[in-house]
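Below: one structure, written as structure tokens.
The complex appears here without one of its protein chains, the remainder shown in place.
For reference, chains read A and B in written order, and residue numbers begin at 1 within each chain.
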Amino acid sequence: MESEAKKTAVVEEKQYNLFKDAMKRLAANKLAMVGLIVVSLVILIAIIGPMITPYDFLSQDLNYRNKAPSAQHWFGTDDLGRDVFSRVIYGARTAVIVAISVTVLSYLIGIVLGSLAGYLGGKVDAFVVWLIDVFMSIPSLLLVIVVNVSVKPVLVNWMDAKFLETQNQFFRNTTWVDFAIVFGSLAFIKWPKAARIIRGQILSIKNKNYVVAAKALGVPTSKIIRRYIIPNSIGPFIVSISSTLGEAMVLESSFSFLGVGVKPPIPSWGNMISDGLRVWQVYPHILAAPALVLAIVTISFSFLGDGLNDALNPRQWK
Amino acid sequence: MSALLEVKDLETQFKVRAGKLHAVNGVSFSLKQGEMLGVVGESGCGKSVTMMSLIRLLPPSASITNGSVMFEGVDLVKANKEQINAVRGSKIGMIFQDPMTSLNPFVKIGVQLSEGLMYHKSMRKKDAYDRCAQYLDMVGISNSRHRLEEYPHQLSGGMRQRVMIAMALVSEPKIVIADEPTTALDVTIQAQIVDLVKGLREKLDTSIIWITHDLSLLAGMVDRIMVMYAGCVVEEANLRDLYKDPRHPYTIGLLNSIPRLKNNENRRLRSIPGQPPNLLQKPASCPFASRCAFKTERCDRENPGLESVPGDDGASGHRIACWADTRGRI
Partner (left out) sequence: MNAEVKQPKVLMKVENLVKHFPVRLGAYGEKKAVVHAIDDISFDIYRGETLGLVGESGCGKSTTGFALLQLYKPSSGKITFDGLELTAMEEKALRPVRKRAQIIFQDPYSTLNPRMTILDAMAEPIRVHNLLPEKEIPARIAQLLDDVGLNFSFANRYPHEFSGGQRQRICIARALASNPEFIVCDEPISALDVSIQAQIINLMMDLQEKYKLTYLFIAHDLAVVRHISDRVVVMYLGKIMEIADKKELFDNPKHPYTKALLAAVPEADPDHERNKSRVILTGDVSNAIDPPSGCRFHPRCQYAKDACKKAQGPQLIKVAPGHLSACPYF
């Protein structure tokens, strides 16, 4: 019988490597590649932004206001004669800083609480789940507004006082307060999602037969976590990080649009859209530029997320 | 022809990522009034898909690409939506494998049972409930009036399967298709259900198609058995002939590979080597050839049709799809 079974064996050498294969699959997915290129471009632009912008994002040219796109000003100029292209590029910087900080912050909290809940179970789990429910029930916009009117004045006053006291330039610019408030509030809103995903992953994999099997083989716990639990949860984890990055960018823009996020003159796609909205019937380019860029980036993140999800799941490989 | 149901050259395909899956490849059979037909085969042999194709209860990715299903003068393959809806549930009933997921957990049993009656037969609610209670009694559920007001989760698995049987029978269908109705149940519960179905057959004149992977289960129940492999019928015979004089190498292999409770002398099981073919290509030659001990050169060239077994005049209806004469070579 053994020999019969061998007959069915196709003699074929084939080397597999999880990540190499995942990347191959990702590369084969055209939409995901478009997403990856756009996302990488946005991050690159955010880093090298100041080197490639033709104008300073603050420099006004009042003689040259509300101009349509041209060779000098690719995306035209706004009502203060500022170069829209440069502002969109600086806006990318804002968006990327916010997105990355929010994702890092919320995943730090999420990983700690989520894995504690998943591993320990029992009362700890019940408490974390309760906490997640409580935080998820907080309306995000309301939270940001509340933080804006309660925490922000305190912080700004403190910074002003410090500046007067020390004359340290760091305390002069209160822009960082805006950023900190956006990071903080968004991380506050986003960590429960991260915690939930991590807890869910750990719970489902902890009870998978292959983990029990590994335990039966005598594999030590640390190795079970390293070789069985982490590789199997990395897929959904990466996908959720990619979606959190995208969501954080959109939320930052919405907050700035509503005037509770990053404040002018620091450019954010949100406050630029808000500015553009006032004059869109006459000067549509001022609205179109940031809005289109935001839409393209958001869609790219979602393409990339889907592509990663497919690529990292070996069960979907052919 | 006095057949109640006449299936000819039925072919069903699924669209999958890798192309087309040829799940059913030219199945023909007929079913007489009151007859109980067993359909047996391993997973992926197309037994369920064939039977679901009869009433076109298929997922969107599947399509019937050839053949006809004649039932009461209508070709169900070509029938329009109204015609097929009139047949489903009313003239042809279904019993599924998993009674847990086949009943809606949020709807009372009485409502689920009577729905068909009120819809298909335009019965009034009270009459429909009376009829349902009567059928619950018949399938051995005590306190049936009270049960109609209960929810599925209040019943055990065996009880739920009884409800499913009552549901299939309550509209007095001509044919009931039972798709592995006892696979999810324990043996003692399975024995109860089998006993129930046998009892019901004596009372009712319903034809039953019983799909299963378990050859032993059919031995005490059905009149005729169809053995399927790779989307084809490979053998069709009366109950006794199939067990006592199996002719297709696959049937022989299956019977040899089942461990027996009686006369079990630690003999080595004679297993069938290899695995079923993948059906991304329609089998051009005999699909069993690669696993067959009787294989000849012809088997790799031509696909044998279902023909009367050698040495038979066709009266017994014993047919196999095999080029070899396996008489006395087991």
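Here, a contact is a pair of C-beta atoms (placed from the backbone, for glycine too) under 8 Å apart; a residue touches a chain by one contact, two chains touch by 3 or more.
Small disclaimer: the values here were computed from a predicted structure and weren't measured.
Contacts of the undrawn chain with the visible chains, over the full complex, involve A, B.
Residue B:273 is the one among B:67, B:273 or B:304 that touches the chain missing from this view. Within the full complex, the residue among A:115, A:232, A:254 or A:271 touching the omitted chain is A:232. The chain that is not drawn here is touched, among residues B:119, B:151 or B:243, by B:243. Of the candidate positions A:139, A:220 or A:265, contact with the hidden chain is made by A:220. Interface residues of chain A facing the missing partner chain: 1-6, 9-16, 18, 208-210, 212-221, 223, 227-228, 231-232, 314-315, 317.
Although one chain is not shown, part of chain B still touches it, namely residues 42-43, 156-159, 186-192, 194-195, 213-217, 219-221, 239-240, 243-244, 253-262, 264, 266, 268-273, 275-276.
The criterion applied here is as follows: only the chains that are shown with their structure count from here on.
Computed centre separation for the pair chain A/chain B is 53 angstrom, with centres defined by C-alpha atoms.
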